[in-house]
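Coming up: subunit A.
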Amino acid sequence: MVPTSYYLVLSAILFGLGVVGFVFKRNVITIFMAIELMLNAVNLAFVAFSQSFGKLDGQVFVLFVIVVAAAEAAVGLGIIILIARQRQSLNVERVDLLKL
Partner candidate 1 sequence: MTLAGGHLLTILIFLPAMGALALLFLRGDDHEWIRRLALIVSLVEFLFSLWLVAAVPIGSAGYHLQEFHPWIASPPIHYHLGVDGISLFLVILTTFLTTVSILASWKSIHLRVKGFFAMLLLLETGVVGVFLSLDLFLFFLFWEVMLLPMYFLIGIWGHERRIYAALKFVLYTMAGSILMLVGIVWLYTISGTFDLPMLQNMLQTGFLALSPRAELILFLAFFLAFAIKVPLFPLHTWLPDAHVEAPTAGSILLAGVLLKMGTYGMIRFCLPLFPNASRRAAPFVAVLAIIGIIYGALVALVQPNLKKLVAYSSVSHLGFVVLGIFAFHTISMQGAVFQMLAHGVSTGALFLLVGMLYDRRHTFDISEFGGLATPMPRLAAFFLFVVLSSLGLPMLNGFVGEFLILLGTFQVHANWAAWAALGVILSACYLLWSYQRVFFGEAANEKNKAQPDLSPREKWILVTIAFVTLWMGVGSADFTRRFAASCDAVLSQMRRPQAYEAISIRPVNPAHTPESPAPHPSAISTPTERPAR
Partner candidate 2 sequence: MLILTHLWIIPLLPLLGAAANGLFGARWKNSVINSVALGSTGLSFLAVLELLREFLELRPEQLPLPAQKYFTWITAGSFRAGFDLQVDQLTVVMLLVVTGVGFLIHVYSTGYMVQEGGYYRFFSYLNLFMFFMLVLVLAANYTLLFVGWEGVGLSSYLLIGFYFLKRSASDAGKKAFIVNRIGDFGFMLGMFLLFRTFGTLDFAPLFARAAPLPPDSFGQFGTLTVACLLLFMGAIGKSAQLPLYVWLPDAMEGPTPVSALIHAATMVTAGVYVVARSHILFIHALTAMLVVAVVGCATAFYAATIGLVQNDIKKVLAYSTVSQLGYMFLACGVGAFSAGIFHLMTHSFFKALLFLAAGSVIHSLGGEQDIRRMGGLARKIRWTWLTMLAATLAIAGAPGFSGFFSKDAILFAAVGGEHAGPWLYAFGLLTALLTSFYMFRVIFLTFHGKPRFDEKHVHVHESPKSMLVPLAILAVLSLAGGWMAAPSFWGGSDHFARFLEPVFRHTGAPEAASGAATEAAGRTLELQLAGVAVFTALLGFFVAWWFYIRRPEKPKRLAESLRGVYTTLLNKYYVDELYAAVIVRPLVWISTTVLWQRVDDRGIDGAVNGVADGATALGDRFRRVQSGNTRSYAVWVVIGALLVLFVIFWPLLGPALGLVHRTL
């Protein structure tokens, strides 16, 4: 048996890498991917807990999260397309009309 805490630490590491990715990446799409990575990390935690407790609700949550991620992806990519059309660039640092 793999201890639950292993899964949790892995999930934390993935979550942290997502944060790092968000901060580090410049391309809007990859930044969004970093968010997806974070959501995946959460899913892992849910499933791990679910298994540990012997309750299925954790898995239900994962399904919800995946749906939400899908919805976010649709809207997010729509926004990215909009941005790309307006700026001809996907670099998030170049999108800074609104500031100060």
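Candidate entries met the following condition: all candidates are chains of the complex that A comes from, given by their letters.
Structure notes:
Simple rule for what comes next: contacts are C-beta pairs under 8 Å (C-beta built on N, C-alpha and C of every residue); 3 or more make two chains touch, one makes a residue touch a chain; residues count from 1.
Everything numeric here is computed off the predicted structure, so don't read it as measured data.
Of the numbered candidates 1 or 2, 2 is the chain that subunit A touches in this complex. Contact residues on subunit A toward candidate 2 in their complex (touch as defined above): 19, 22-23, 26, 31, 92-93, 95-100.
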